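My questions will all concern the structure given below.
The complex appears here without one of its protein chains, the remainder shown in place.
Letters A and B mark the chains as written, and numbering starts fresh at 1 in each.
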Amino acid sequence: MSAPILEIRGLNKRFGPTQANRHIDLTLREGEIRGLIGENGSGKSTLMSQIAGIHIPDSGEMRVRGKAYRPRDALDAYEQNISMVLQELGVIGNLPVAVNVFLGRTGRFTKCGIVSRKAVSRATEELFTKWGLPMPPLNQFTGDMMIETRKIIELARALSVDPDILLLDEITQSLSLNNRQKLYELLEKLKSLGRSVIVITHDVEEMLRITDTITVLRDGEVVGETVSSGTTADEVKRMMVGREIGGDYYRADNRPEHGDELVLSVKNLSVAGELDDISFDVFAGEILGFCGLSDSGIHSVGRAVFGLSKAAAGSVRLVARDMDITSPAQALENNIGYVPKDRDTEALMIDASVLENFVLPSLGKLAGAMGFISSGSLKRLASERVAKLSIKCEDIAQRVGELSGGNKQKINLGRWLVKDPSLLILDCPTRGVDVGVKAYLYSLMKEAKRNGIAILLISDELPEVLGMADRLIVMKGGRVTGMIDRGEAFTEQAVIEVMI
Amino acid sequence: MKKFPPGFQDIVPFIAFFAIFIFFMIASHDERTGAFRMLTALNLRTVLDQTMLTIVVACGVLFVVAQGSIDLSVGVNLALSGVIGMWAAHAAGVPFLVIPVSLLVGLAAGVFNGVIVSRFKVPSFMLTLAMLIGIRGLVNYIQTKTHAQRLPDELLFLNTPAVKTAIFIAIVLIMAYVFEFTRTGRYGRAIGENETAARFVGVPVGKMKIVAFALSGLMAGMGALFYVVTVGSTSQQMGVFLEMRVVMAIFLGGVLVTGGFSARFYKILLGSFSIQIIINGLALVNKSDALISQSVQGLLLLLILLVSSLAGKRTARGDDDHTATSGQVGPR
Partner (left out) sequence: MRKGLSIDRDEKWRTPALFFILFIVALAVVAAIAHFLTGGMFLEARNAQVILSNSIYPTFIAWGLCFLFACGYTDLSLGAVVILGSFASCAFGNLYGYPGVVLGGLITGTLLVFVNFTIFAFAKIPSWIASISLAIIYEAVAIFLRTNSVTKPYVDAELSRNFRELGQFPVNVILLVVFLVIAYFLYNRTAVGMNIRAVGENKEVSRVLGVNIPGTLLWVGLICGLFSGAASVVQQSYNVKTFAMAGMTSIVLLFKPLAIALLAQILQKWIDIIIAVPFCSLIIYAVFNLMTLFGVPSGTLQDVFLGVFLIVFGIGGQKKTRGVVK
């Protein structure tokens, strides 16, 4: 066995009320490719970004080749040959590719304070050639380039430090098949050079294929470590969730069922650059799942149905009211609810109180004669529901930003359920909440289904959609590539075949 | 960051108000007569008149500030409304025409602001600054043609304290109701807290922005009426520096620049009195030095902003606000 290159002992990291990493121990060896896996919010990305110097641990220690390693920032980590490709980070759109690769490190191309564009381009060219990456036009701004191209530029940036440890957070999902192949070859090459890699990916099968060992995280803690060749996908998943999948966590039944009433009918919907000719129906009491890779357009469906994006063609028809939804205000008026993907920036007013956040969608309902809204009715509504949903907060005047992710999400979902909507759009509703809250949110969904609410469940977690949906729409590149009913063929294997 | 006890933010404006009041009351003490010059009937009347004007205009601007935007064009809107209103009244020979015309002109300017801000995404401070210079140029041009216009005698009754106060109270009550107890007010504040979240909940953000700027313009038109009724005529100085007075009144009352639920109606009443006492007090103490008054106002504004940004229990998201409110146009 080769020598350890990175040792992590007792690492802790807290973000406000959330303990993102709890007493993490991890040892990485030279030439090892390690997979890091866990559900959303289990602390994988946090762990990686601490190794990369982007976040500073609260306590615990890291050692690289036996020496204490305490990176001050990302550049400091770069200097010690450790670099990372982040999941949701981009490139600087108004700078050329070559400058992007060496941003912040242009010192060695500088003479008398003037950066030589030529030298930067040449170095970038060498870099792409050396690692066998497809080369974009080096002097063009990155702003207009495809997500895939931009991701490759980020990868080149990480490789430019000639890394001893390379950290890759969800990079494969934005790559096409042949570039994925190139990435696998790259990993092999790094391994043969004795370099180490830590990879995060949602695709368990892929992870088993490309890694040597796998570390499983749950709720910020390491819950297992295993050799990739000696385990199965089911085994890994069981460790991730912490119990048998199925049972009372997801739905118990295995048959699609819904009411007779058609709630929503989407016909030939297209949104420029996002969706291409989407059609589907959803009935009362039906959970319609949407899955696909993150740029497959599943999130755009949610936005488009709620009237947030301008449809280039087609219609979103609310059948019961016999009208087309074209604006979010209209969607709100007509009792549609929407739980967006990004809780803190798209859904909640972080600096406002629990009360203000909770009542926002209900203001129209509470307005009486001359638009009067009494503060008493608002308080009553909020405090009743906060108690019913057992949201942990000091009182309803507390700032939402001080609550944990799970409690925030209960507000986010609960404020729509109180309105008894006819249609509920849920975009990644369990993102970044712990297992307990997750189970609770699923029970709320089941209750909503029983009450005849039609639900669009959009999620990048396959087990969740498989566990909850009556019907499943698989998307790729903004198009529908398949539709599967709940039943025999409702397995990850079947879905992945359609998905890729 | 140091955490202040709850409600700190809300108490400061009150403390500031009383401190300012007592300071200038004592400072205005006249050694010779032994009277407080600030408290003479005549001076109080002046302060009240000025404060009423500030409050009326602030009533509208509050809606804009609550959304995290700003309206720096109210001063010139007031001038334009007044000048055109009076011109229409004189030209048509119908004195009462000044009322609907002033209000309509103010409203139209406000709607224009709102449409440009919501539809074309021009930062509001930039747009309203451009309006500030453009409309001021227009007003000056009109005034070179019309000169100062006297208020028709038929309207002089409006300047009696009873009538004016009654109208003032009615306006304040209506605006307070709309701001505190209707969807319009609450949606506006939600936009100030997080515009994306408001839009994603289904708040008609574009419409609300137009409504806010329209109310701001309408109240500037109303302010024009208060001005001409009180002063008795239009003038070159109409509305000069008023936008800053109003903005300071709002911030001094404890509303944050970013708006949101920190915006409460009572705060503009408090802030308007505070700023007017400062201006009046400075004038009393230092007779004619407008210069000191201006520098004090500038420093004060900076100080208010600093205190509220430090005391605010806000998430460390402050960085975003720079880009959100700056003139960044940027290539995409």
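Note that contacts are C-beta pairs under 8 Å (C-beta built on N, C-alpha and C of every residue); 3 or more make two chains touch, one makes a residue touch a chain.
Model, not experiment: these values are computed from the prediction.
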- Query: Among B:L138, B:L155 or B:V231, which residue is in touch with the absent chain?
  - Reply: B:L138
- Query: Of B:V12, B:M86, B:L103 or B:L127, which one is in contact with the hidden chain?
  - Reply: B:L127
- Message: So one chain is hidden, and I want to know which residue out of A:G104, A:G436 or A:G487 touches that hidden chain in the complete assembly.
- Response: A:G104
- Query: Among the options B:T146, B:T182 or B:T196, which residue touches the chain absent from this view?
  - Reply: B:T196
- Missing-chain contact among A:T149, A:Q330, A:T430 or A:S459 belongs to A:T149
- Where the unshown chain meets chain A, residue by residue: 54, 73-76, 78, 86, 89-95, 99, 103-107, 110, 113-115, 117, 137, 140, 144-147, 149, 157, 273-274, 295, 297, 299-300, 477-478
- Determine and list the chain B residues touching the chain excluded from the picture. 67-70, 116-117, 120-127, 129-138, 140-141, 144, 195-196, 240-241, 244, 257-258, 290-292, 294-295, 297-299, 301-302, 305-306, 309-310, 318-332
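Just so it is clear, only the chains that are shown with their structure count from here on.
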- Residue positions on chain A within touch of chain B in the complex are 93-94, 141, 143, 306, 308, 327-333, 336, 338, 340, 345-353, 356, 360-361, 363-364, 367, 370-375, 399, 401
- Message: Using the touch definition from the top, list the residues of chain B that touch chain A in their complex.
- Response: 181-184, 186-187, 189-190, 193-194, 196-204, 207, 260-261, 313-315, 317, 330-332
